[in-house]
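Okay, here's the structure, questions in a sec.
The complex is shown incomplete by one protein chain, all other protein chains being positioned as in the whole.
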Amino acid sequence: MELNVLTLCYLIGSVTFIIGLKMLSNPASARKGNLVAAGGMAIAILGTIFLYEENGRKLGNYGWIFGGIAIGTVVGFLAARKVKMTAMPEMVSLFNGMGGACAALISIVEFNHFREPVSKLTDFEEIFRELHMELHNSYSAGFLVIILAGLIIGSVSFAGSMIAWGKLNGKVKDFSFKGQHIFNIVLMIAILGLATYLVIDFNASNAYLFYVIFALSLLYGIFFVFPIGGADMPVVISLLNSFTGVAAACGGFLYDNKVMLTGGILVGAAGTLLTILMCKAMNRSLANVLIGSFGGSKAGPGGGGTKEQGLYKEISLSDTAVVMSYASKVMIVPGYGLAVAQAQHACHELEKLLEEKGVNVRYAIHPVAGRMPGHMNVLLAEADVSYEKLMEMEQANEEFPTTDVVLILGANDVVNPAAKSDPSSPIYGMPILDVELAKNVIVNKRSMKPGYAGIENDLFFRPKTSMLFGDAKKVLQDLIAEIKSL
Amino acid sequence: MELNVLTLCYLIGSVTFIIGLKMLSNPASARKGNLVAAGGMAIAILGTIFLYEENGRKLGNYGWIFGGIAIGTVVGFLAARKVKMTAMPEMVSLFNGMGGACAALISIVEFNHFREPVSKLTDFEEIFRELHMELHNSYSAGFLVIILAGLIIGSVSFAGSMIAWGKLNGKVKDFSFKGQHIFNIVLMIAILGLATYLVIDFNASNAYLFYVIFALSLLYGIFFVFPIGGADMPVVISLLNSFTGVAAACGGFLYDNKVMLTGGILVGAAGTLLTILMCKAMNRSLANVLIGSFGGSKAGPGGGGTKEQGLYKEISLSDTAVVMSYASKVMIVPGYGLAVAQAQHACHELEKLLEEKGVNVRYAIHPVAGRMPGHMNVLLAEADVSYEKLMEMEQANEEFPTTDVVLILGANDVVNPAAKSDPSSPIYGMPILDVELAKNVIVNKRSMKPGYAGIENDLFFRPKTSMLFGDAKKVLQDLIAEIKSL
Amino acid sequence: MNSILSWITENQQIIYIVILMIFVGIEVIGRVPSVLHTPLMSGANAIHGVVIIGAIIVMGKAEHDNYLALILGFLAVVLGTLNVVGGFVVTDRMLEMFKKKKK
Partner (left out) sequence: MNSILSWITENQQIIYIVILMIFVGIEVIGRVPSVLHTPLMSGANAIHGVVIIGAIIVMGKAEHDNYLALILGFLAVVLGTLNVVGGFVVTDRMLEMFKKKKK
């Protein structure tokens, strides 16, 4: 009876995951979707704790279980609540790592249940039969395969996520050595080789290999993420995310548990697609991201490959102040630089000031401005800019022709005309913000250095454009002072 | 071994159905998708014929099987090849009916296998055990439920499709009597009641009820479709289509056959959604279609509720000829009337004639023009108008402002401005072709009678509009003569 | 109630398959443009012709003296084949006109 109720709980869980994910992919319903999935998760977990039984035996160690859950809940909740909005990708990466580790630990424990018989009796066939009944007739070789899969994928996901986390909060620097990729491939082959060997002929004497595989997997996770450019971490996290999903699914096979299975596969599939979509949005291929063709090498200030060309004209703060306060419509194009300078609050202040002067101010948000999708939305939301003022690319491009001044704050690639004109450019084909449709374009950045893609930007040399050098925050503050003093 | 191969065949079948359907929903891949699904179907069928076995016994009666398949193939192929493009919906309805009948027949045969033991021994428990093994441990009550479900749904789908077919080719006239809907509901309750009774206590004496249910189901199918307006048949067919899907799925339960199960459910779900999408496209609710609020009553010429209002101006053939041949850009808006008049060839001729005179001619295709989605595409394709000349609604609406003359051939609702302006109108909210953006609008129809929705059309009374009365085919032929004689 | 629950447990795999299939069916055609409604309907119509497999099984299992089964089964096979073959062919013809479609 109770087991039957449990089945129902799991069924509900699986369905809510699907529905939740569906709702999550639509702005209108996203937030509810998250709650739906959470609800399903709660049902599945509680069901397991109170209803699960294996050949008639219920679960024990409630003390430990509730203790663990309590700790996890408190810590997780606080961490998630406290974290600054702009640091959320790190958080996601961290939590993803936890999931991976969890999967790996499960494998380790189950492995020790599994080997015990071996250490006693060497006859393989013997335990074979034992397990046969014990493990919902999944037969031992298959059983070992699943354990190993869970271990390897889980560990890679864990180690990788930790590095990604480190990179995002700047603790870990990009790093790669010659032949890195070959090294990784060799590592992977070694892991798979050992695993196969273990499955084919497993006995007490080579059981230790299991831990070797564990170690190598962690190593692989580290070196897999190391060479990838810090800016590409969102993509990497999404990929590791789907890995963890698969690891969870392994658990589903292990315990013949449908909700783990379906939930895991669901995330595995959706995560993979999502990763690809993310790459598409910056129009690059996944391979290109992983090999880190430019993400790694040229990203950020000091990026190479910038050849000076043509002339650009600068504009003074006071002129900027005048132009903007007498404009009737101003569009602000925020970019990665705004995030680096943490200038969102100053920016919001400028906006309010101009609005008071009767200037109509809007923000033009490029989908991949910044370093994660929605980065700018998060950033400006933090400085509570009202959502109505944010325009998506399509809208914005319709607005520019009627705009007097476009103020570009630390954005570069997303306004680079090369994406439309120059087929040889690495960002060719990426939709951009057509700022040149506006009457004047003012660009704020610290230098003529290129942006993420590490390429020259013609826009800066166009007649309509004038440069306003300096750190975004500083510049905005001075600008505000200027306008006030007009 | 062979059984295992069969499982694989079925797996492949199921997957190809999904992929095929997915490809079918995208113009670029639709045709390939159809072939993919067909391929999967072939694999599944051949697999069944040669590999299927039940408790060790292979299938027999190959003569009959191949005979039946041969006949079905030849007839089906020829019928599908010969049918006029505009008569295709009828065909689909016919084939759908065949599927429903097939499902019903299966149920009847299985029922007779099922009852035999009963007639011999009265002890219910006895056969219970028999079946238990025989029927892949689906237990007899459940077994009976499935048989009945297959019977009922299959028969309804069969009878309904036949009526729909009759209506589309004009053999069956719309017909309904007072309290029709109550009658249907009672019928449905009777069917379900009998079925439940049969399941709860089944014995030799009440076995005949099975056939009563069969008869009632056929009756229900007939009266379910009868009152619905002929114009709404595409929607009805789509609905019956999903019914048949479910009936097929019942077969899947019956034989614990995954490809029947998945295929059937897939069509059941997709068909239901498709039905709803179709209604949305004409923006009506499914309920509204089934109760036939206006679809049935007011459709077609003679439709009521038309109050004369304002004045309209007519235009002579010769004037039309002049206006059009000296225009630089003409848009033709085909509608249901063009199909009724079978004037597609004349229309194509006019187009060619004008093109020779250097006039740029295009067709503006409204998604729900005519009586089935894509009706106009089919119609014009039959008169081999090149696909490039057909513009979808969005494109067309962009073109109108630069158009000199819009020639409306038997279209009405799809150009009715009330859909935009008058919230009380039944078609309010349906996107329409904004013909009024063009310089001149010439409307050809036989009278001032309303169209499908049975509502007045302001457009005819607007200053830009002039009416050109007469049967579309006749008018076009005369027009062509006129233009030639210029 | 109790029996329903145990029924669910016994058939949970099938139930999962059915539920997931429903999701797939709905999601997969979610983006269909209305001009494709008719061909799509026709294609789906052909797919449920898979019911013919049931007919073949019935036919193949029928004993040689069981004329009812033989005749009905035969009929079922014919009708099923009509559904399948006719369905796919009609759909293909409908879609011919989209071939020049530049997406």
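So that you can tell them apart, the chains are marked A, B and C in the order they are listed, and the count of residues begins at 1 in each.
We adopt the following convention: contacts are C-beta pairs under 8 Å (C-beta built on N, C-alpha and C of every residue); 3 or more make two chains touch, one makes a residue touch a chain.
Note that the coordinates shown come from a computational prediction; the quantities given were computed from them, not determined experimentally.
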item	value
Where the missing chain makes contact, among the chains that are shown	A, B, C
Selected from A:270, A:346 or A:411 as touching the chain missing from the view	A:270
Full-complex contact with the absent chain, from A:98, A:190, A:286 or A:340	A:98
For chain C, residues in touch with the removed chain	13-14, 16-17, 20-21, 23-24, 27-28, 30-31
For chain A, residues in touch with the removed chain	13, 17-18, 20-22, 24-28, 30-31, 33-35, 37-38, 41, 44-45, 48-49, 52, 54, 57-62, 64-65, 67-69, 71-73, 75-77, 79-81, 83, 85, 88-89, 91-92, 94-96, 98-99, 101-103, 105-106, 108-110, 112-113, 234, 237-238, 241-242, 244-245, 247-249, 251, 253-255, 257-271, 273-274, 277-278, 281, 365, 367-368, 372-375, 377-378, 381, 386-388, 392
Footprint left on chain B by the chain that the document does not show	1, 3-5, 7-8, 11, 14-15, 18, 22, 258, 262
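We adopt the following convention: only the chains that are shown with their structure count from here on.
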item	value
Furthest chain, CA centroid comparison against chain B	A
Gap in Å, rounded to a whole number, between the CA centres of chain B and chain A	45
Cα-centroid distance, chain B relative to chain C, in whole angstrom	16
Multi-chain contact residues (two or more partners), chain C	23
Residues of chain A engaged with two or more neighbouring chains	none
